[in-house]
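Here's the structure, in C-alpha cells; my notes come after.
Other chains dropped; remaining ones untouched in position.
Chain naming follows the written order as A, B and C, and within any one chain the residues start at number 1.
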Amino acid sequence: MSALETVYQANTQTEPAMIELKGISKEFVKPSGDVHSVLQGINLQIPKGEFVSIVGPTGCGKSTTLSLIAGFEPPTQGKVYISGQKLEGTNQRAACVFQTENAFPWKTVMDNVSLGLRLRGKNKAEANDEARKWIARVGLKDFEGHYPSQLSGGMRKRVALAQCLIVQPEILLMDEPFSALDVHTRHLMEDELLRIWEETSASVFFITHDLEEAIALSDRVIVLTAGPGARVKGDYRIDLPRPRNVAEISFDPAFMRIHQQIWQDLRDEVIISYENANKFSS
Amino acid sequence: APSSSSNNSSTTKPRVVIMVGGLEKIIYMPFMLAQQLGYYDKYGVNVSLVEESAGQDAEVAMLAGQTDGAGGFYDHTLDLATKGKQVEAVVTMADVPGETLMVSNRLKDKVKTISDLKGLKIGITGLGSSTNMLATYNVVKGGGKESDYSPIPVGAGATLIAAMKNGKIDAAVTSEPTASILQNQDIAYTLVDMNHKAAAHQALGGGYASTSLYMTNDYVNAHKDTVQKLVDAYVATLKWMSTHTPEQIAAKMPSDYYAGNQSLYVQALKGQLSMFTTDGKMPAGVPQNVQKILSSFKPAVKKVDLSKTYTNEFVDKANQ
Amino acid sequence: MKMQINSVVSPASREVVSRKAELKREALKLRARNLSLQLAVFVVLTGSWQFLSSNKIIDPFFFSSPFDIVKHIWTWAVNGTTAGPLWLQFWVTFEETILSFILGGVFGIIFGYALGVNELLSVILGPYIKMINAIPRVVLVPIFILWFGLGMPSKVASGLVLTFFIVFFNAFQGVREVDRNLVNNARLLGASKGQLARHVIIPSALTWILSSLHSSFGFALIGAVVGEFIGATHGLGYLIAQSQGAFDTTGVFAGMLILSVTALIADWGVSKLEKRFIAWRYVRK
C-alpha cells in the first residue's frame, strides 16, 4: 500500500521469537448481527528483548492486538506463539498496563503495587519494601495509603505502571501508559521505563498515539492501517543509538528523518480512517 | 326429621363459610362427609369448607368475621370466653377427645400410671391445642403441676413417630392412625385411652366434648334459620355414620384422604368411630366436666358462664 | 448500510455467513452438552432414590419414591383432586404467586429506589423495614386473614411480604452502587429527578434488581403456599397441607415437585427478561 514500506526481517533464526503472531484475524459480532472484522492477516515477530511500538489511527485495533498477545481473548483465525509455544489462556509471562485504569479499587496504592510479588509468594514485609521503591520511582511516595479513587487520573496511571513493572516480566504490554501525564512526568517515566527495560531485557509491546514517543523509545515502530480489517502497513527499524535521552532525542536530525518517514504512512491511514468512518452515510 | 325448608331453591341458599382445623383428619370427618353425602345441598345451605392446618387460626379468623363458623374442639370456646370472646357450639359431634396417651416402650417398666408422667417429654400436635390440654390434665390429675412435664409440639404422623423412635419424646397424646401405627410398630403402648367411650369417660371423669361446630353468639342469634339448616345437615350425617360400616364410610370420603393406603384409613376409622355422637347433642354434665378439667390448670376457666358456650336448641329441633 | 461495509472491506459475505453458521452450531453443541449433563444428573438422582425406596433401604412412608410421586401427579391430573381439577389448583396458586411477585417486585423497587436516593427516608423507614423483615410470615398470615379475608388478597399479601424484602434490599443497594460520575454527567446534561431514575439509576441498578427477582419468585411461591396452609379452599398449598394431614408423603412430594417446576419455568422467564434488559452486558463475550 505504501511505497515507503520497509519490512524488517528478524535475524533471530536460532531461537523462536518471544512473541509471534501468525496469520491473526480478529472479528467481533456487531450489534446488528454482522461480523465486524478488526484485524486481518497480521503477522508479527517480536524477538526477546526488543522494544516494539505500535501506532495507528484511533480505533484501528491496537488494543485488540494487545489483548490477543495477553491471551485475554483468542484470535478468530491464526495463532499466537510465545517463545514458540502456542498461547492458551492468559499469557503467564507478560504484565500489562491497560488503556483504561486497572488498579484494584479495594487496595491501597501500596497493596496494589506489591500485589504481583505477593501473588508470587513473597512475604508481606519484603513485598512492601520492594513496592515502596517502585512507588517512589513513579513519584507517589506520599500516597502509599491512598485508594485509587483518592488519586488523580495521572497518579492512577502511574500506580498501574509500578504494579506492572515490579514483577519484571519477560513481556511488557503497555497500552498508552503515559497519555495521562504531563510532558515532564512523562519524560521521567519514559526514562525510567527504558532503564528498567535495559536492565531486564524484556520484550516490550508498546501502544501509543504519539509517534515521537514511539520513535524515541523503540527498536521498531509498527504502523497499522485504518480499520476495519487492519493490517500491518509499515515496520520500521529505529537505529538511533542507546542509551537515549527521550527529552532531547527529538531534536536529533536522524530522529526527524525517521519521524518524517513514518508520519507519511501514519497520516495517510489516519485520514483514511476518518473518511472511512463517515463514508457510508445512511 | 328434616326441617321444612329443605326444598328451597339453590339460588336463595344462604352461604356459610366454615374453617376446619384439618379437614382430612378423622376427628373432623363429619364436615367433609356431609358435603360428600350432599347433605348441605339437601338441607339448603351453601357451605364452603376452608382448610386450616396451623394452630388456633380457625377461631381467630371466625372472630374476625372472615368465616361464619369453625370446626374445632369444644374446649376452645371456654378458652375464648376467658378472653372475652363469646362463641358457642351449636352441634357437638363427639363427646370423647378421640386421643390416646401413648408412652414409649422404652419406659414400659417405669411409667405405669399417670402419676409417673412427671418429668417426661410429651409430644403434642401444637402448643395450646387440645392435645396439649389433655396432656396437662393427665399430668395434673396424676398429682403434678403444669410445669412438671415438657410439652413438645411435634405435629402428628411421621414427625411424631420419628420423634418417638429417636427418643426425643417419651410420650405423646395423639389420634388415629398415628396411635395405631405406634402400637403396631411396637414403639409405644397405650397409657390412657381417651378414644373409646367407656375408657375415656373413666379417664376423664365423664364426657369431654370435642369435635364441634361453633359460631359466635352474635352470628347464631342473627342467623337462626341458617344455623338450623346447617345443624340439620350434620345431625343427618351423624345418623348416617352410625348406621354404616367403616368401609362404607371410607368409600364416601375423597380418595386423597387415604391416598395409597385405604386399609390403614379403615383401621383408623374403626378405632375412632365410637367417639362420635349419634345425635349431635351436648350430653348433660359434659360441659361441667370440661370446665372442671380445664380449670384444674387454668383457673380463669372457672368463671366462664357455660350456658353461653353451647346450645342444644338447634340439635333438639333437628332431632324432632 | 452496514452490509455495504462488509462487502467493501470485510471478507466476502459468503465467508461471513459460514462463520455465523459455525457460531450457531457451536452454541447448539454447548446447549446439547448442558442438557445431557443435566439429564444425567437427574437420572442418577431419581434413579438412586427410586432404588433405595423400592428396596426399602429408606422408608417409603417417609421418603416416597419418584415413581409414586409421578403416578400421584398423574392421578391428580386425570381424576382431579378433592378440591377440583389439578390445573385449577395450579392456576390459583400461580395467580397468587404472580400477583405477589409483581406487587412485591414493584414495591420493592419503589421503596429501594426511594430509600436509596433519599438518605432521610432511609434513616426514618430503614429500621422499620428491617424489623418487619424479621417477623415470621407464618405468624403474619393470620393477621392478613384478619385484614384481607380468606380470599386471594391474603395469600398475595403473604407472598408479597417475602418478595418485597428481597427485592427491596437489592434495589436499595443497587441504587447506592450507581457510579457517581454517571449521575453527575446526567445531571449536567439536564436530567430531572425522574429522568435520572429512568436513564441512569434504574438501568444501572437493574442487574441488582434482576438478580433479586431470581430468588424472589421462589419466595413468592412459598408465600402463596404458606397463605394457603391457613384458610384456603383451593391451591397447591391446600393440596400439600391436606396430604400432610393425611400422612400422605407422596402427595406432599408431588405438590412440592409441581411448585419446583413452576419456579424453574419462572426463572427461565426472568433470565429472558434479564437478557433483554441488560443486553449491553452481554455484547462483550
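The working rule: a contact is a pair of C-beta atoms (placed from the backbone, for glycine too) under 8 Å apart; a residue touches a chain by one contact, two chains touch by 3 or more.
No experiment lies behind these values; they were computed from the predicted model shown.
Asks: Could you spell out the copy numbers for the whole complex in terms of the labels on screen?
Replies: Complete complex, expressed with the shown chain labels, is A x2, B x1, C x2.
As a convention for this text, only the chains that are shown with their structure count from here on.
Asks: Centre-to-centre on C-alpha atoms, which chain is most distant from chain B?
Replies: Checked the centroid distances; the maximum from chain B is A.
Asks: I'd like the most central chain, judged by C-alpha centroids against the all-protein C-alpha centroid.
Replies: Measuring from the global C-alpha mean, the nearest chain centre belongs to C.
Asks: I'd like to verify one number: the distance from the centre of chain B to the centre of chain C, where each centre is the average of its C-alpha atoms, in whole angstrom.
Replies: Their C-alpha centroids are separated by 40 Å.
Asks: Using the average of all C-alpha atoms in each chain as its centre, how far is it in Å between chain A and chain B?
Replies: 84
Asks: Using mean C-alpha positions as chain centres, tell me how far chain A is from chain C in Å, no decimals.
Replies: That pair's centroid distance is 46 Å.
Asks: Hey, which residues of chain B end up touching chain C in the complex?
Replies: 17, 19, 22-25, 48-55, 57-58, 60-61, 64, 66-67, 156-158, 162, 177-178, 254-260
Asks: Quick check: in the complex, which residue numbers of chain C touch chain B?
Replies: Residues 61-62, 68, 72, 79, 81-82, 138, 141-142, 145-146, 149-150, 229-233, 238-239, 241-251.
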